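Omission of a single protein chain aside, the complex is shown with its protein chains in their original locations.
And then subunit A:
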Amino acid sequence: MTMDAERPGMPPWAAERDARMKGTVQPSFSDHDMVVPDMVQTFVAYFYRHIREKNVFEILSMYETSFHKLTERYFKASPWPPVQAIAPLVDNDHVFCLLYKEMYYRHLYAKNTPSLEQRCESWDNYCALFGVILHGNVNMQLPNLWLWDMVDEFIYQFQSFCQYRGKLSTKTAEELELLKRCDQVWNVLGVLNYLQALHDKSNIDATLEKERSGEEIFSQNEGYDYNQSNVLRLLGYFGMTGLLRVHCLIGDYHGALKAIDSIDLDKPGLFTKVTPCYISSMYYVGFSYLMTHRYLDAIRIFNHILQYINRAKQYHIRSPSYEQILKKNEQLFALLAICLSLCPQPKLLDDTVHTALREKYSDKISKMSNGEESVFDELFSYACPKFITPCPPSFDDPSYNYNQEAYRLQLKCFLAEVRQLRHLPTVRSFLKLYTTISVAKLATFLEMEPVALRTILLCLKQKTRQLQWNGGPSALDGDWTSAGDIDFYINGEMIHVIDNKIQRQYGDYFCNHILKSERIMADLQKLPELL
């Protein structure tokens, strides 16, 4: 692999690679065999006009609704028309063509399995698009949702390429040869550098700082500013959440949380206004906390976002991302179940979340609390992100499947921690019964040597100490705190137990039931009128 530092901009190797590939791969379509339906022609022309006229609301409605309607009607199984077929309708506008291709490839990835050539073309298109945005003077106003989707899709395609590259055994010799030449396509450094460059160039850190001190308005206007384009600023903002995700995918959880230093997670901000961004960011933040053993923080984040999804999902039933939202919702519950089994703190949960969690997972939580490792394995594997191996596979041994490698490593690290905690629930449940008990007596109950028990007690004390975020500028900040439902200390031979009584909070419960009973009474009173 060459050491050329990747810098954003049109990659110099792209043209050369294309020339090499032309001879071997047949283009999948030509301009002539594609008739663009009238409705699609009209769509493209209007879409172009609205983008030129910076009509954000129209752009959003065409992007969110019309595009999907036309897809349903004409392109359910086939790709949208190639860019050559629509270019004449839009004065061959360079930037519009790049945007069109962005949507074209996104649709293609969603409906078909892209070929290597298409993957390369989509990468080149992102390079060109980000290049224009970073170095050109773009004056567009685009909907935030689209800009978020752009970053999200960019990382998804990167992830997809890593998966594709990792499976060598099913590829022909010819494909392998081509793949070897594509070592710069969807390269991890390239991806990270683009996200970082968008973030740096957008100066978003300074904007957010000014917003904090009240000098500038940013999230209140959802980042729109009629004097300047929102594109770079917003891509810079979403670049941070993108970095959060990429760092998570390679197993760098510290780097993941650090990437969003400039965002105040505890306050509403731009990220809370773009629903898929909100859900995705909280998922990765919570997951990073989980993997760094900060279960209290993970529970807080998961509880918060699950409450939000519960309220917000009804508004997204018709949205194309609805399925995604439901999937993430289920994964978040699974992660929350894991956290609660490792750190039994149900009082941190909101009532609705707690009830839903009990319905879905009470069985599994009790199994996990008894140390059944297979259940941890099952839930982790279901709910974890699709980890990637960021370096190219070794082409000398194509029979090896590299895709499992990254996932197995993270699973192994996670289960190692689970194993450390394995004995603790039993000891804890015994301690709960006493205010004082001698080490020797407890050891007899547990059928173990006092020496071994002392080790477990040290472990129990150590593992119930957790860093907990306590209001600080960075998500990495935190104070050490005791996370157990009981605490204890040892004085010589004697264990002293302090019960942190978890009192159920009845306020909300009674308020809800008063309201409910009142509603029922009102309905009953209406009954005679109906009869």
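Brief remarks follow.
The rule is simple: a residue touches a chain if its C-beta (ideal position, glycine included) is under 8 Å from a C-beta of that chain, and two chains touch if they have at least 3 such contacts; residues count from 1.
What we mean here is this: contacts and distances are computed from a predicted model.
The chain not displayed here is annotated in its UniProt record as "Eukaryotic translation initiation factor 3 subunit K", chosen from "Nuclear pore complex protein Nup85", "Superoxide dismutase", "ER membrane protein complex subunit 3" or "Eukaryotic translation initiation factor 3 subunit K".
From the options A:L409, A:A440 or A:I520, the residue with contact to the chain not on display is A:L409. Of the options A:L192, A:A334 or A:I365, the residue whose C-beta touches the omitted chain is A:L192. When the whole complex is considered, the residue among A:A110, A:A206, A:L458 or A:I520 that touches the unshown chain is A:L458. Within the complete assembly, residues 1, 3, 5, 188-189, 192-193, 196-197, 199-200, 250-255, 258, 291-293, 347, 389-391, 405, 408-410, 412-413, 416-417, 420, 451, 454-459, 461-462, 465, 480, 482, 487-493, 498-503, 505-508, 511, 514-515, 518 of subunit A touch the chain that is not shown.
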